[in-house]
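Structure first, commentary second.
Of the protein chains in this complex, all but one are displayed in their positions.
The letters A, B and C name the chains in turn, as written, and every chain counts its residues from 1.
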Amino acid sequence: MNIETITLLTVFVPIVGSFTIPLVGLASKSARSAWAIALGAVTAALPLLLIPTALAGGETILRKAFVLGLDFVLIIDPLSIFMAIVSSFVGFLIIIYSIGYIHHEENQNEYYLLVVLFIGSMMGLVFSGNLIFLYLFWEIIAICCWRLIGFYRLKEHVRKADKAFLVTFFGAVVMLLGFIQIYSKTGSFDLTTMRGAVIPGSAVLLILFGMFSKSATVPLHTWLPDAGVAPTTVTALLHAAVLVKIGVYAYARIFLYTFPLPGAWPKVIPIVVVVSSLVAAAAATVETDFKRILAYSTVSQIGYIFLGFSMANEAGITGSLLFILMHGLAKAGLFLCAGIVIHATHKRDIREMGGLIKTMPITGVAFLLCSFSVIGIPPFGGFFSKFLVIMGTVKAGQVGIAAVALFTALLTMFYLLKVFSLVFLGEAKSPAPEGTRSMVSVVGLLAFLSLVAGIFVAYPTKIVQAATTHIMWWLK
Amino acid sequence: MTPNTLLWPILLPAIVAVIAFLIPTRVKWFREAICLGASAALIYLAFALFAVKNLEFRLPWMGQGIGFELRLFHFSAFILVGLAGFLFLITLYSTVKMSGHPRIREYYAYVFLTAALANGAVLADNFVPFVFFWEGLLVTLYGLITLGRKEANRTAVKAFIINGLCDFCMILGIGILWAQTGTLTISQISVKPEGLAVVAFLMMMIGAIGKAGAMPFHTWIPDAAIDAPVTFMAFMPAAFEKLLGIYLLARITLDLFKLEKGSGLSLVLMIIGAATIVLAVMMALIQKDFKRLLSYHAVSQVGYMILGIGTAVPIGIVGGLFHMINHAMYKCGLFLSAGSVEYRTGTTELKKLGGLAKVMPFTAAGFTVCALAISGVWPLNGFVSKEMIFHGAIESGYVIFAIAAWVGAIFTFASFLKAGHSVFFGPRSEESPAAVKPIKESPAPIVIPILILALLCITFGVANKLPLTTFIQPILEGHVEAGESIDFTPHALSLFTPIAGISILCLLLAFGLHAFGWKKGGKKAYLASEPVHKFPVLHTIYDWAENRVFDLYEQGVIVLNGLAMVLFKGIDRPIDFVYEKIITKTGEAFAGVLSKAHTGHYANYLAWCLGGLVAIAALINALLK
Amino acid sequence: MTGHIALLCGIVLFSILAVLAKDLIKAAISLAVASLLLGILFFLMGAPYAGVFEISVVAGLITVLFMLTIALTKTGGDVRESKAVRIAFPVFFIAFIVIDILVMASLLPKIHVLAGGTETGTFGDVLWKQRTFDLVGQLAVILAGVFAVLALFRKRDKDE
Partner (left out) sequence: MIFLFIGLPLVVAAFMPLIGKVSKKVAPDVLANAVFLFLLVLAVTSGRQLIGQGPVLQSLSWLGEPLAIQIAVDGFSLFMLMAISLVTFCIGLYSINYMTHYGSKANFYALLLMMVAGMNGLVLVTDLFQLYIFLEVAAVASYALVAFGLEHDELEAAFKYLMLSVVASAAILIAIGLLFGLTGSLGFAAVGDALRGLDAKLAVGFCAALFIMGFGLKAALVPFHAWLPDAHPSAPAPISAVLSGLLIKVSGVYALARIFYNVFGLEAGGALSQALMILGAISIVVAAFLAIRQSDMKRMLAYSSISQVGYVVLGIGIGTPLGVAGGLLHLFNHALAKGLLFLNSGAIQQSTGTRNLDEMGGLAKRMPVTAATSLVGSLSIAGVPPLGGFWSKLLIIMALVQAGHGVLAVVAVLASVVTLWYYLIMQRKAFFGKLNEKWAAVKEAPFWMSAATVLLALLVIGSGIFFAAIIKSWIQPASESLAKGLQTALHGLGGF
């Protein structure tokens, strides 16, 4: 199968398949879960076939013209392939995990439909080369998030879901205004034809608004901790693996791959994102709700990815791309551990938990390993990404910002170890047995992967290197 | 000796660590045998590599100048030998000491993993693998400390965060270096320390002295002394961390930044060294627990090494480096002897111990030799390296640092007199614990390492030409101006120089202080330090120090929490407030006002329509003009 | 010309009366008088057919219908007018008149008087030749009116 059909399949198999899930669900619950896993597996497997093309570093464009410049364009280059692999893999893991997690909740058909649709539209977004179709998949994901956050249908949850949907929709619509401003200047929405064009500063501000709302950077981040009310698999899917990576990917695709940043923007963005990660880390230190801490921690780590990209030098970009992979694995692991703990103890406040390592050894160790990877301690993958981001920042001459980033890393170390000690060590306040086997095995796998990704970091770096050189081709 | 043998010092201990972890706990002796065999093999490998001297292993890894590059040269070979030696002794020691421990699998795994990472850090020639191995030690440090008492987790976190802070500073330094020189390979970097490079130097220095355990990053060591297992104290703070820390400090001052004699940076180093010596030894003096006393000494001895290297004078540097290996030996010996005392009596409280010399002769003998060595008594290795450091301090032109070193020597000897007297030589104390096991000499695997170390102290002291010429002095080869000779062996042991005279005087003074304190304390050795403790001004400072006022970590945690609260309340909550309250409320209020206008009366609507017509007519009229 | 203006003022006066009159019958009568004056005005302005229709249908038939319904339903149901109308209506009315005069004053010079003044051709051929399609429209309006009456005055079936 040539590259184009693989990519089209990667995008449309999950999207179209997701709508068949409720139909299969009518037949039997187990058939539906199996069908959902099958869809997840296919979506995870297909991008892997594209690795050789990614390593070759080439770029193939697939175009289908519609009316008024709104034509459907797919860019298949190392950046999009890398993102597709990362998000579909972690998404697939989460589908397996959710079999055990929600098998006794109601309206599960809708849950699986939305999760698979979520991953499918993520694939679409990652490959799309036309700004409007990028926005289209952006919003489909927003709808899925809204329905998933409100999964438990409680009044407070739905209110939080509405808040999340409105904030991201507001950001996205403002971004759309930016896209249209570019359209009126360059006459097209097609990224491939506009590489290197200079765009007005105001368009940059508008587009950044959308990215910051989707990737929860400080001024627009409060919806992410509030979305902690959703089932853990959703928060894992949202916070760790996929959703927050969209804003960052869009930044790379628009401001690195296509348009150089005009005016003072290259100076302003690093400051904003570093402040965002600092404030989020501070909030995580103060918070006591388990999932809210992890959510704030995601906001803080996303700041790093933005920081790496905003440096626009080789080290920064490689660091950020690696960060997306490593953070995806480690943070998904943390959230799924949190899911097991909350699922077992039915408590959300970390001060009420304690001594769980005795009854949940694997979850405890997995949580510790994943938090080491998030902090950036060597044998784990997280180290390389954070190291490269900071080295990239210093290489770009922003030593002050690098110092603040390191201070945030110290804060991260502090609150993650605080959480680990409060939840897993100390005397057992509410001992509870470990979750079902599928949940624990996924968590173990994620922790193991973070370690393996650290030791054999050379392999993911090959693809990342290809992606960076592909992006940097224009910046040089 | 092909280049890939360089991989063996890293892979061998790593593989053994995995094997040790996989062997189930109930299988006795098999794990210990493998570990001992491996550490022996490691010593042989280290010596073989030492013989080869220069070997390089380069592997392209992640692009952009980041390669998995290992380089063996004289200095790293020497450190490898040291590390392998101590690993062997600790493994031998812990076969008995740690035999009953529930998490014995993890213990051996962490020990050998630390060995692998340490070897990797020493051999690494590119900053990325260097930091990869260097920071990896954090994980094993955390793991080993949690093996101790149940409440050890607090100290484990404390150690983790302090070392994490220092490693992050080091990364910043490395980043600046990379930005300035454009390369990451350590051997190719040498920068004149001015402008941003000064910041890089300071940051890297923090990384080095943080690992070595100097002020102000030392506070986790005394806590770990009580919480962590004693073999850990002998293994890490005493030996490994000192070797690695001072190795990095030496590489920074010699290779990377070429520190000049009178420069400001060398002054900074010397101040840190001197402060560490004096303050740590003052704290050590008043300790009531044997292990805490030894841990404070470990901190203060680092001060000597930093002072030595800080002088940037060849004799000072050689003295500092020699002191590094000497200190590793006798400090490890002292901790092991404390461990053997604990193994037998179950406690290390000075109050409860006494008169063990007769019952545990070999441990006592080992202890005395090492104690004399640390105090700098004449023929032993401590004297040799301290003299060199004194010479260096004087030669560097600032006498104040030499005086600080001497004050340190006084109190070191005084505190060891107190310790030795109360534990081994004084009368048997009445509240010593009911002897569970008949207190007799510890089994052979515990005593042998102590005696080996004591023997080494003596040989390195008496025959100091051997270690100096083979190990230490070649390190300075390329760094000294052509003319100067770097052979200090002739006057190493000379007693009749004014400096040696002063140091002997200090020892006598210390003896007098101990005797006075002993008599005043009613013949109880452990009260010997009370006069100093009760000294009017010192008393308050001591009390503060006891409740951790000067502790960087405790204050740091308070500051962190405060800052977090400020940021959280100051920025995060208002943003959320803006969304939750302001936007939603104004939206509803605006809608409320509008809906009031819809009263439902027909007349209002009609009035609106006519008003609308007039407005539009006026608008169009205006627009048409 | 003065006749026209007098008639116009009369029409306006009587229609205000129809609106403000308390009693329904007075309102119906004033409406009839207003439409009568309008019919006369049509004649004066050379639109005989329009005049005939106006007087016969509006002044005659509709007024009779009004009278009948008022008589049949119980009288005395004065409409409860909110006092606001008393104040608001004149103010609006005067304002509207002023604007009307101003605008019309600027418009009148532009409106060139239609050629031939009286209706071109007989009413028949105007209706059949040029405006036949309007018939379809008229038919539709009447039909719609009939269905509206049918729908609104249907007696409620039992199953509601």
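As a convention for this text, a residue touches a chain if its C-beta (ideal position, glycine included) is under 8 Å from a C-beta of that chain, and two chains touch if they have at least 3 such contacts.
Only a predicted model underlies this, so the values are computations on that prediction, with no experimental measurement involved.
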| item | value |
| --- | --- |
| Displayed chains contacting the withheld chain | A, B, C |
| Contact residue for the chain not shown (choose from A:I140, A:V279, A:A312 or A:L368) | A:I140 |
| Residue among A:T5, A:S28 or A:S184 touching the omitted chain | A:S184 |
| Residue among C:S56, C:T69 or C:Q138 touching the omitted chain | C:Q138 |
| Candidate in contact with the missing chain, chosen from A:Y112, A:F165, A:F309 or A:F407 | A:F165 |
| Hidden partner chain, residues of chain A it touches | 66-68, 70, 132, 135-136, 138-140, 142-143, 146, 150, 153-155, 158-159, 162, 165-166, 169-170, 173-174, 176-177, 180-181, 183-184 |
| Chain not shown, touching residues in chain C | 103, 106-107, 110-111, 114-115, 129-134, 136-141, 143-145, 147-148, 150-152, 154, 156-157, 159-160 |
| Contacts of chain B with the absent chain, listed as residue ranges | 587-588, 590-592, 594-595, 598, 600, 602, 604-606, 608-609, 611-613, 615-617, 619-621, 623-624 |
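The criterion applied here is as follows: only the chains that are shown with their structure count from here on.
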| item | value |
| --- | --- |
| Rounded Å distance between chain A and chain C, as computed from the means of their C-alpha atoms | 71 |
| Inter-centroid spacing, chain B versus chain A (mean Cα positions, whole Å) | 38 |
| Residue ranges of chain C in contact with chain B within the complex | 82, 84-85, 88, 92, 95-96, 99, 103 |
| Touching residues (chain side chain B, partner chain C) in the complex | 601, 603, 607, 610, 614, 617 |
| Residues of chain A that touch chain B when the two form their complex | 163, 167, 218-219, 221-222, 278-283, 285-287, 314-315, 318, 372, 375, 377-379, 383-384, 387, 390-391, 393-395, 397, 399, 402-403, 406, 409-411, 413-414, 417-418, 421, 425-426, 457-458, 461, 465 |
